[in-house]
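Written out below as structure tokens is the structure these notes cover.
The block that comes next holds chain A.
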Amino acid sequence: MNWKIVCPTILVLALLLPLTGSSYAIRISTLFIIYTIAAMGLNIIIGYTGQASLTQGAFYGLGAYVSALLVLNGWSFWSSLVVAVAFVAAVAFLIGLMTLRLKGAYFAIATLLFNVIIYEIVDKWDEVTRGPRGLFGIPSPAIEIGGVSISFSGTQNFYYLMLAVLVIMTVLYWIIIKSPFGSIIVAIRENELLAEYAGVNLTKFKVASFVFSAIFASVAGAFYSAYIGSIFPDITSFVNSFAFLTAVIFGGAGTLAGPFVGTAVVTLINEVFFTLAQYTVLIQGIVFLLAILFMPKGVMGTYYSRKAEKGGELPKRAIMGKL
Partner candidate 1 sequence: MLLEVKDLHVAYGSYEVLRGVNLEIDYGEIVSIIGSNGAGKSTLFRTISGFIKPKSGSIRFDGEEIAGKSPEEIVTIGITHCPEGRFLFPDLSVYKNLLLGYFTNRRDKDGFKKRLEYVFEIFPVLRERINQRAGTMSGGEQQMLAIARALMPKPKLLLLDEPSFGLSPKLSWSVFEVLKEIKNDTAVLVSEQNASLSLKVSDRAYVIELGEIRLSGKADEVMANPEVKKAYLGI
Partner candidate 2 sequence: MLSVKGVGIKFGGLRALKGVTFDVKEGEILGIIGPNGAGKTTLFNIISGLYTPDEGIVLFKGKTITGMPPHKIVRLGINRTFQTTSLYFNLPVIGNILITLTGWYRGSIFKALKEKNGEEIFEEAMKLLKFVELEELAFTPVKNIPQEAQRRLSIAVAIATKPKLLLLDEPTAGLTLEETDKILEIIKSLRNNGTTIALIEHKMRFIMGVSDRIVVLESGEVIAEGKPEEIVKNERVIKAYLGESYVA
């Protein structure tokens, strides 16, 4: 696969998608983009830094809630987005500082607990969050260019907005992975002790990648609330953490394209079996287990190891353990 051809092709196809006139396809694609952004973030901490974080769902939900609450109080979407991201980043910073000394299973459980704690706060603090009644009527974002106001309320407009956001977030993601920062977190994943003896402050880098992953989640969450227009405490539940984890594992943890592929597959499965709502969880579980048992490296991971077996040329970044 040549990414220099594949990426622009996909982008062009994405730009042309609304021409099909199918609002269903546009809706699914918009959701796909939102989930992908959260999955990209999770891939940074799980795939590249090697820390099994289970707080991603809470960061996603928190981003949605903070931005929605501000917007409902008269803020513009864009300033609420900035505050939501900053707020979630600060929360992630504190949680990361507390939990990232823990190893393996202990870290996973601690992050899962923080997810539950955030959920409990959102669900029970109804003076602020309106609790289980949820938030309604969240207005759509708009921008003003030279006195002309463009609203992103329509399905199609919002889709183009998300496409732009996806491009921006992908560039950020790419910079994080491709920069020396990406190499250092891979070093931590591959051999923590040796990384420390290369003079790397493990805590700093682990916390930083945890914060980055939360930033992606909060961006996704904020746009989700603006798109759907109503949110409930469920959005902060660890069920979402598991869902993003599924996408990352499915696509191939620690591969650049993994979150895209994984989210695509998971979204597709959900849609295909949508009519069988009762069976969704069961089918997800079966597919998930089969994938872990027979394709533990995920779609992209398996693709790269096949390629390596055949003696094909891997990307240059593979020298540093990044795929």
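Candidate entries met the following condition: all candidates are chains of the complex that A comes from, given by their letters.
The rule we apply is simple: contacts are C-beta pairs under 8 Å (C-beta built on N, C-alpha and C of every residue); 3 or more make two chains touch, one makes a residue touch a chain; residues count from 1.
The structure displayed is predicted, hence computed values, not measured ones.
Of the numbered candidates 1 or 2, 2 is the chain that chain A touches in this complex.
Interface of chain A with candidate 2 (complex): residues 175-176, 179-181, 183-184, 186-187, 190-191, 193-202, 204-205, 208, 319-321.
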